[in-house]
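This is the structure I want to talk about, given as structure tokens.
What you see is the complex with one protein chain gone and the rest in place.
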Amino acid sequence: MSRLFEASVKDNRRLAENHYLLTFHPLKKIRRPEPGNFFMLSTGNGLDPLLKRPFSIHRRTGSDIRILYRVAGRGTDILSRKRPGDVLQIIGPLGNSFPVGRSRKNIILVAGGVGIAPVFALAEGLIASLKKPVLFYGAKTGSGLLCIEELNSIGIETHICTDSGDTGRKGPVTAILREFIQGNPSVSEDCCIYACGPEPMLRSLSALAAEYGLRGYAALEQNMACGIGACLGCIVNTTGGYKRVCREGPVFPMNEILW
Amino acid sequence: MSRLFEASVKDNRRLAENHYLLTFHPLKKIRRPEPGNFFMLSTGNGLDPLLKRPFSIHRRTGSDIRILYRVAGRGTDILSRKRPGDVLQIIGPLGNSFPVGRSRKNIILVAGGVGIAPVFALAEGLIASLKKPVLFYGAKTGSGLLCIEELNSIGIETHICTDSGDTGRKGPVTAILREFIQGNPSVSEDCCIYACGPEPMLRSLSALAAEYGLRGYAALEQNMACGIGACLGCIVNTTGGYKRVCREGPVFPMNEILW
Amino acid sequence: MKLSVNLGKLKLGNPVIAASGTFGYGEEYSEFIDIGRLGAVTVKGLSLRPKDGNPPPRIVETPAGMLNAVGLQNIGIDSFIKNKLPFLRRFRTRVIVNFFGDSISEYAEAAVRLSSAKGIHALEMNISCPNKQAGWSIFGTDPRVTFRVVSAVRRATGMPLIVKLSPNVTDIALMAKAAEDAGADAVSLINTLTAMAIDINTQRPKLANVTGGLSGPAIRPVAVRMVWECHKKVNIPVIGMGGIMSAEDAIEFMLAGATAVAVGTANFVNPRAALDILEGIKSFMSARGIRSPGELTGAVKLDVA
Partner (left out) sequence: MKLSVNLGKLKLGNPVIAASGTFGYGEEYSEFIDIGRLGAVTVKGLSLRPKDGNPPPRIVETPAGMLNAVGLQNIGIDSFIKNKLPFLRRFRTRVIVNFFGDSISEYAEAAVRLSSAKGIHALEMNISCPNKQAGWSIFGTDPRVTFRVVSAVRRATGMPLIVKLSPNVTDIALMAKAAEDAGADAVSLINTLTAMAIDINTQRPKLANVTGGLSGPAIRPVAVRMVWECHKKVNIPVIGMGGIMSAEDAIEFMLAGATAVAVGTANFVNPRAALDILEGIKSFMSARGIRSPGELTGAVKLDVA
């Protein structure tokens, strides 16, 4: 099963300002993606934009794959204008996935903004295997909180907050999590955090985890050219030296990342 | 009325292998294009392809404009995949038009392949003003003969030929025209030829016209960057020196062109 | 908010210039934009006598760029002054005349001739056009020769003098320095990169002239680097150009060290480009509370974040 394939767009809908949900149908059988894995998608039709763009698996429905994305620049802008029937060149699934092999009692999920994309995939998988994760989900404003209905429908306990305070509690997601941990001292026993979001959020989350001695994993982002470990473009500095986000990651133990 | 405008694609249909008919609707009022005029159309959505592509006005229906085009490379390939609702950036109408001001008795139109695009526009105009042009139309094979039905519907006398002989008479359009001129000595009185097609065709047509002392005009093609006379990229060598196809042309008196 | 910038003795109302060879003699674009609103219009390169230029094909598209081998076709200085300059004089915009010669004395003579015409605000010496044959290119690739030809023109004219540099060199800052030392008021860069494309079906070069100059967004990262290198090396203002398509691109050049920017190939793609870019720069400045374009010039931050 080659990880290079074409897919046709089945649906591409706007969820909120600058945020879209794309469903694509692989035109051949592909490997089953795990939460944390990502795909490299072509966007344009000429030589500009040139490189493929990385997006996390957000959901699987049958053989269809969904990605949830924010329009961040040229490539995602062009992507947002794809219509059903358009064909994409894709590489994937790529990278490692969230390590949930060992069962843990207390699973804490943390997402910031469009970082909900892979965290949702993980949540859905955990709930399917009868785990009871708790999700902390933050965004700048309420309109940046995505797929709230989907979250409700999988029935995950969700703590919501926004910087503006217009939806959920006001404040950064790490502050809400800190209160939660303080109010539930037992969570630190056999607990694991899985997170995805903007770098500042992940950085302060790492600090929080270190403070309470909690284990945790974060899915990182870095500019990518190849997505398969060849260009050495996507590195992150870790306690074990430079590592490739596309190959050794995108998911790294939080305590190994040198922010 | 600026000649820079946006238009939405209304229809884009395949007519024959590699040949398409695009109908676009200008999103603001534009100048009325005359037969021979052309438009510069954007094709891609990034910076590659970079330059706009020139296409002749083929037909007008109300405020909608039609162009008839052959997929010749990257830009036209991308164009062929546009769908209704897609938006194009366009400059035009540009260039001069076929000079039909003075009425002439014998009007001969000559088209090769997709060169029918502007010749049809001219034919339609002539017939609307109650002239009786005769059209000589050649292509490699029958499948390269475009808009035959439209030609029938405007009721123009059409002599068809193909290189392969699978449709119409076998041979180059200039050979058929030569026979016609020989069989109708009176045509040379007050006659004018208007032509568009591949360069070799136009070249031998010029020679034929010179031989019989016929006046004629040809619509030329040349690589273009700006379409408005600024880049000096699109020149053709004439008895009056280098001239810009986009500005002094695309229609030139055949006897002035130095092939 | 102030928009004006100084290029030595030349003062522009704003930092956006139309690049030589891409804006005709100004007329062609006056239908699309009010050219009077541009900081300056640079006209197609002129020589003492008119030139026919190269045979066609002269241009070909390449990935995110284009090659041209127009070959310096122009109507000649006299005809320009008589037939084109009067039109340009009607506008507020500054008129920069790009020119070249086949020898040092021709350069100087051209400068003299242009200096006496009314309505020209600055001269831009093209020592970098890659389309001329043979030894000619050394004007723009050997700093000693550059120094000599610029010095000769400097002696010949009191007008603001801009030297347009070729990117086809190992060390562009050295060339900028030579121009500065010879008395140039500003340098402009980059001209096109010498390049080539071959049609694999005919096995012939796609340009009749075999090689041509690459312009457009493809070359922008090279141009930004060169502007940055020159800005560090010389004390005269730098006019940045090469693939500017948007206000963002223009600001990138200013951060790298450009006092003003020129818009070239973008005019072909969008005849309103130069003005759209000016508007974009204004919005950027007002959104950031930047009071003068000079605050952006060379403001790239190189310290570790």
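Per-chain residue numbering starts at 1, and chain names A, B and C are given in the order in which the chains are listed.
The criterion applied here is as follows: a residue touches a chain if its C-beta (ideal position, glycine included) is under 8 Å from a C-beta of that chain, and two chains touch if they have at least 3 such contacts.
Quick caveat: nothing in here was measured; it's all calculated off a predicted structure.
Peer 1: Over the full complex, note down every shown chain the hidden chain is touching.
Peer 2: Spelled out, the missing chain touches these shown chains: A, B, C.
Peer 1: One chain is left out of this view; which of C:G65, C:P160, C:G264 or C:P293 touches it in the full complex?
Peer 2: Of all options in C:G65, C:P160, C:G264 or C:P293, contact with the hidden chain holds for C:G65.
Peer 1: Looking beyond the chains shown, say which of C:S30, C:S79, C:T141 or C:S292 touches the absent one.
Peer 2: C:T141
Peer 1: Go through chain A and note every residue touching the omitted chain.
Peer 2: Touching the missing chain: residues 2-4, 42, 46-52, 89, 91, 222-237, 241-242.
Peer 1: Can you list where chain C touches the absent chain?
Peer 2: 62-65, 67, 141, 168-170, 193-198, 200, 202-205, 210-211, 214, 216-222, 224-225, 228, 243, 248, 251-252, 255-256, 284, 299-302, 305
Peer 1: Touching the hidden chain in the full complex, which residues of chain B are there? Just list them.
Peer 2: Contacting residues on chain B, toward the hidden partner: 46-48.
Heads up, the rule we're going with is that only the chains that are shown with their structure count from here on.
Peer 1: As a test of understanding: of all chains, whose mean C-alpha position lies farthest from that of chain C?
Peer 2: So the farthest one, by centre of C-alpha atoms, is A.
Peer 1: Mind pulling the residue numbers of chain C that touch at least two other chains?
Peer 2: 63-64, 217, in rising order.
Peer 1: Which chain B residues reach two or more other chains?
Peer 2: 46-49
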